[in-house]
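The block that comes next holds chain A.
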Amino acid sequence: MTVDDNPANDRRKFLKTVMLGSAALTGAAGGMFQSLELAGGKLGIAEAWAEGTRFKMAFIQWQPHTVPAAWSKGIEEVLKPQQAIDYELLDGQNKVEVQVSLMETLVNQGASVIFLQPIDSVALAPSIAKAKRAGVPVITLNIDATEPHAAHVEMNHYYGAMDIAKAMGAAMGGKGKVAILNAPPGIIIRDQRTNGFLDGLKQHHPDIRVVADQVADWDRKKAQDVLNTILAANPDLGGVYGVNDSMALGAVDVAKEKGLVGKVTIFGNDGEVAALESIEAGELTGTQYTDVYQQGRLAAAAATVLATGGVPATAFAQQSHLLMPYLIATKENVGSIQPSQRW
Partner candidate 1 sequence: MAGMPIIRGVGLTKIYGNLVALTDANFAVMPGEVRALIGSNGAGKSTLVKILTGAVAPTLGTVEIAGEAAPLGNPRETIRRGVACIYQHSNLAPAMSVLDNIFLGRQPTRWLGLIDRRRQRREAVALLDRHGIDLDLDATVGSLPAVKQKEVEIMKALALDARAILMDEPTGWLAASEVAKLHATIRMLRARGVGIVYISHVLNEIFSVCDTITIMRDGKIIAESAVADIDRPRVVHLMVGEKLARESAQASHQKRHPRGTGEARLRAHNLTKRGVFKDVSFDLYAGEIFCITGLIGSKRTELVRTLFGSDRFDGGTLEVEGQPATFRSPVGAIARGIGFVPEDRHREGLMLNMSVTENLAMAMLGRFRRGFLLSRGRMVDAGRRAISILSIQPPDGKRPVALLSGGNQQKVLVGKWLNRAPRILILDEPTVGIDVGAKAEIYAILRRERELGAAMLVVSSDLEEVMTLADRIGVMVAGRLAAIHDADTTQMDEIVREIGGVAA
Partner candidate 2 sequence: MAQNAVIFRPATIALILFFVATVAFFCVSAPRFATAANMENLLSGYSFVAILAMGQAFPILVRGIDLSIGAVVGFVGMVVFDLTLIFHVPGYMILPLALLVGTLAGVVNGALIVFLKLQPFIATLATLAAYRGLTYSISGRQLRPDLTTTAITDPWIVGIETYFDIGSWLGISKLLPMPWLPLSFVIMLALFAVLQTLVMTTRFGRDLYTVGGNYEAARLAGINAARVIICAYAIAGFCAAVTALIMVARFTTSTEALGTGMELTAIAAAVIGGMSLAGGIGSPFGPAVGAFLLGAVLLGLTLLGVGQFVQQIITGAILLAAVGYDRMLVLRRQRRLTANPADAV
């Protein structure tokens, strides 16, 4: 666990996370009857189910991708057994306007809770505010919104990338050339991870030079091509940072082809199952892993609490941060990740 590296306030956040998270979990795990007392005027889910009232919850993802898919699975795990809840996954098509429109639709449908993976922190803020006015709590995933809302469940990108930089530098012996396989601008994750990585290098390994920062469109194939080219110019490349695992795995493909496995340090981001396997196989050096299922479960648990009306959405002036513990997974510690935690 690299949480200790985070500034103090983050540690506090983290503790808070664990508490609220587990509380929610116990709540979710059938202990719903307590929430009835809290419920005040509103219905508890169990009672609602008895009366045949149904709660609607939906998750607006960024675009079809492994991470949101895993979240959705985690969310469903918690929501499905509570038979009074209808849950659906909606696709933001990587377009802000689509996400906003979906938000409004959900509010209009009187959803009890909206899970949201915002493409941009600011762009979605107005519609989150709208939702709040309509009394619909919003739980954001991974990307926070500038408008305070019910809860934010995140695997921090900025500090994660910093830690990756630190680990990568260590693996490279503090010096050498690094290439970044980047995503095209336009989504905030990209900026957070890039900046985190660069700041991390500055802070921990000032001697390491970034010789190439090229766009590979989140895409494994593009990553292969781009890295091929970069290697032609920098045959002595020491490390590669793929802003997501797909691109990192693309780098791995190239390294295997050119027999550079072990010679080049390759880090990814996200920690999807393919990446973990690659790490175990000793190809990918490491990635920022978090249990995305768990992240989904946490969000869902919090959601169920909110849905029962224990806390009115409008009351969330001071929003809660559920900070996911993350792990810079490398060959050493990757074994500690249970199969059930792999997504």
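Picked so that all candidates are chains of the complex that A comes from, given by their letters.
One rule holds for everything that comes next: contacts are C-beta pairs under 8 Å (C-beta built on N, C-alpha and C of every residue); 3 or more make two chains touch, one makes a residue touch a chain; residues count from 1.
As the structure is a computational prediction, the values presented were derived from the model and not from experiment.
For chain A, the touching candidate in this complex, among 1 or 2, is 2. Listing the residues of chain A that touch candidate 2 in their complex gives 88, 90-91, 93-97, 100-102, 104-105, 107-110, 119-126, 146, 184-188, 191, 195.
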